[in-house]
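Every protein chain but one is kept in place in this view of the complex.
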């Protein structure tokens, strides 16, 4: 017997209380950002999700894919117009976004998970009418907002021991598709499932009380306080929808929200299965 | 009461024996070809599938998307090499094919079905390891062949009253994806599900005993006779995998295979719910 | 392909929204009246019920059999006394009524349905204590009124895909049987099952605002208005219990009640599966 | 505490091994004969069946009703022709037989059982195609023979804790009804259900080795020996189908058949729950 | 047929209404006292419990074992200290008590029941955390009181047709065991299960209004009146926890409590299955 093995056994035992605590809990994980595009990061993330699944947690993965959409638009020589920093999405751009999200990013995540077994099933919000969407702002074209989440298909897949991976395309009742912000979708799905946790894997260390000061990362913050900080301008850029999703999800029954640095190897496991935790935890 | 209504009632009643006969039967439908790209044709096809579903048939849709893949490659300025008429599929071409099949064609079919309700769920062969694939021929790159079909996920979706729509991408155990001929996949899925029927919706009137003679369309043919005709060269081009899939599926337990002209409005309903039938029926 | 077939396919498709709307709905149909005794009418009715069943509706058939009871009493040379137009039912008359309803009319309907498969199961209100009855009026003998409907056995049969056919004999707790008006029973069963629809197949075109004027047939009427019309004497004879059953059923949760002309071929299908509808529809 | 009660408790305890032995066993009981028409006998029989049911046995009651059919034919002034001692059954006679069996005798038994609770459901062989019949002999008209028993509906009712009561009318696939010998039906149903016991309640003390000698009642006999006795003419009249049903049922998996004197109060309980047993027991 | 058998059949029939009334009811029986240690008494009790089980009642047995604990302590030469008549229970005494209750008395009851089949499963309050306990009084050591009953394991065993036999050892969350008064445990379990009946088998004839007067046995008493009598000192010694358990159980939903003389053969059956009843019945 190697000493390493003895240590490993001991560490498994230390994780026991956490494993028992989160057994059968739904954990919605928003995966993405620039870090997510590297194979090494994706493989590590996949291990974490599969381990959560193996010890009885019920993970749901939600992802976007902004950088990859931009890359294909660039290859196609398509120049986008922007309004208030948001890309105007015409029918062709939507088609490209949908192809990239559903046909590339979603597939890459599903494949990385299924290396470990027949575990993951990719979905978009169009499948079984998971996400009913509407236009966010007519001037932005097919950029959508979430009207309704029908989580039936997610519950079925979870009850069969599968890991749903959701691309954030929604559709209205006529079948018209929309591209929706992935942070918003993650929050809406966590709420619809009554998730125990909503986790955002990002490329920053956590939420900051002062956006310009990396040392101001919050370890723990209440939804109420976070709401005040946001009103005071503490969230900028891509952090805005994350903060909104955290606040709203906690107001509607989700127990905990986390903003973690996805570049840290096994960030998910560290957050769920160790005492210290990492990043920012939002509590009711 | 309008005379038209009385006639309609009477016609519904005439469909009764067919409705009862195919209740709870699995029918695998390969949808595709150039006709399939028109909105009108897709809407009519979707009505047929939803009606089958409404009267208790369990439809599974399988599709390819060759023309749409070619179109995106063209837009990207990518020139494909061909060997024996088959496109050599490098990693980038595979990415494009996967985006088009999973992120565009599959989405369009799912949307057309879900206009009628939360019915359809899109899948590729990578989801829950539905299709395990291997390289067909090293010289062709990531063109795949079907090694195994694990139909568990299809059975689950069917048992929950959903309509699976399958894009024909498979993966090997390392997660490497392959693009596979959709006719072949349809046959393999029909076999794995023990389907009652395997239906190919094409843009020809049926199988011909003489490929050059439109008048030689076969109304009914045994799998054995079809196999002989194929050996004698009666199938050409895209018909070859259809003929092979029909013959093999019938040898492995599928009850009937059909090659229909998908351009005929409601071709599926006509075949299943009327006496006359259309196209070619292959019997054991 | 025959033009007729194309038309038929097209008509099936037009019925699709109706099929989807009534899927899994319970529809209670009171069948009877003089028209019901003809084989041709019964065969057409059976086709309608089997088609409803085939497309996922859950039909329950309730029937009486006054003319047939009168016929057997006549053959037995038994002369009935009448009070206020109602037959005084002594023990022997009850025996005759029960034999005719349960042993003849019920059997004929069950047989006509089961020509299409093992679908129908005949019941009387005595089975599994479906209908608990009491004397309607001591002077009338064993003419009963509905005290309670225990629909457990109906729900079980429906959940197993069977079509219950109910003869309107009830019993009190001592086992004493009573003959009950079939319209009343149909209404009570629709209420107990929370039926979507309660349909009376009669030998008139519909409810009239003026009983003497065939041109006064109502196409649509609210339960409230119908109640007022009844109070004003607009319903006569056999229409009275139908009107009362319609009003009460709608007050207690049934969604729609219909009075149709059962002599029209496929009257049920026309009402459920076409736009125009026939007869009178009662709405809340 | 009364001495009587102590004795009763003691007697209950003595029945315990029998109660445990027959728990969950299907027992098919043919009830009928002239004794069966008396209210007192029927009430006692109903108590026995309800007690069997209460202690976990699964009873199925099968009945005929020859005397009652004869009585109604007589009242209608209808004179039957007989061939070889069997009544020629024309359409009108069949109608009468069906009314009496399904609408009177079956109802009386169901009512007697349901005095104790919502337990019994009456069926004829036409319900859910329980008994598929064919003509026994063209010269006899609608006298039927059993072609097939589809016991699905019986199994469902038994699994829901209900007591099926079967009237011995069968139908062919066109819906034509036939009157069938009740002893034969009881045997076929016992066989189809794989019953533990098949019990004939008759108005004789048991099977005799010498039909003319009441002292020759057999206590126990093998199916083989019974078959030989029958070939030698030991069974006469109504005993013939009972003997045939016993022999065939035991050859096809039923464990025990009994011919008991139904005039003995609580004959069923005595046979099942005491050591001595009564009547004739047929063993494999 | 023997006359005895006819009488037995008749007596079974007389028990029918009681059997039907208590079908599927949970009956918690506290078994114990000095009478319980005789093999003959235990065998008779086991027959009663198995008969209850056979006719569909759901019995749960709870037992103590004071005399047997005292006997083993004596053999071990261990002298107990007493406070207010209660034995001070140190760790070693607890070990002895637990061995006797779980490893001897419980085993004897389980064995006596399982002579009749694979029916009984022994439990202590430690199994699946059935009983969470706390110290009753620090001065008494490991004498416990019931903090909580988690009846999940009991419901599971009952739903699988098993008879739970409970030894009255509880544990706190650290796993420390306590010995608890069996009457108290029986009451708490009856309450947690929403039992129909709570029965104390004792070695007296019933509860008395005057503890010193055997003629003052109460036949029926309300919980309220019993509470008053107890306050007035009518219960002494071992009767106190029984009276408290009866009163509290009835206040919390149990329908009836009984104090019977367990020395009467088949006391349980006499109480449940005859008109007269024995001992004291407490009603709400």
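Should a chain be cited, it is by its letter among A, B, C, D and E, assigned in written order, with residues numbered from 1 in that chain.
Here, contacts are C-beta pairs under 8 Å (C-beta built on N, C-alpha and C of every residue); 3 or more make two chains touch, one makes a residue touch a chain.
A quick note: this is a predicted structure, and the numbers were derived from the prediction, not measured.
S.K.: Of the chains that are displayed, which are in contact with the missing one across the whole complex?
M.R.: Contacts of the omitted chain with visible chains: A, E.
S.K.: For the chain that's not shown, point to the residue among A:29, A:50 or A:166 touching it.
M.R.: In the complete complex, the chain left out is touched by residue A:50.
S.K.: Applying the definition given at the start, please give the residues of chain A touching the unseen chain.
M.R.: Residue positions of chain A that touch the missing chain: 1-2, 5-16, 19-20, 23, 47-48, 50-51, 54-56, 116-117, 264-266, 269-270, 273-276, 278.
S.K.: Identify the residues of chain E touching the omitted chain, counting contacts across the whole complex.
M.R.: Residues of chain E in contact with the hidden chain: 72, 75-76, 95, 98-104, 106-107, 110-112, 114-115, 117-124, 126-129, 150, 152-153, 156, 160, 162, 169, 171, 173-175, 177.
Here is the rule we use: only the chains that are shown with their structure count from here on.
S.K.: Which chain's C-alpha centroid is most distant from that of chain E?
M.R.: Of all chains, B has its centre farthest from that of chain E.
S.K.: Looking only at residue numbers at the chain C/chain D interface, is the share used by both copies over half or under half? Answer same or different.
M.R.: Chain C vs chain D: same; shared/all numbers exceeds half.
S.K.: Taking A-B as the reference interface, which entry in B-C, C-D or D-E shares over half of its contact pairs by residue number?
M.R.: Residue-number overlap above half with A-B among B-C, C-D or D-E: C-D.
S.K.: Just curious, how far off is chain C from chain A if you go by their C-alpha centres, in Å?
M.R.: 56
S.K.: Can you pull out the residues of chain C that are in contact with at least two other chains?
M.R.: Expected reply: 117.
S.K.: If we use the touch criterion from the header, which chain pairs count as touching?
M.R.: Chain-chain contacts present: A-B, B-C, C-D, D-E.
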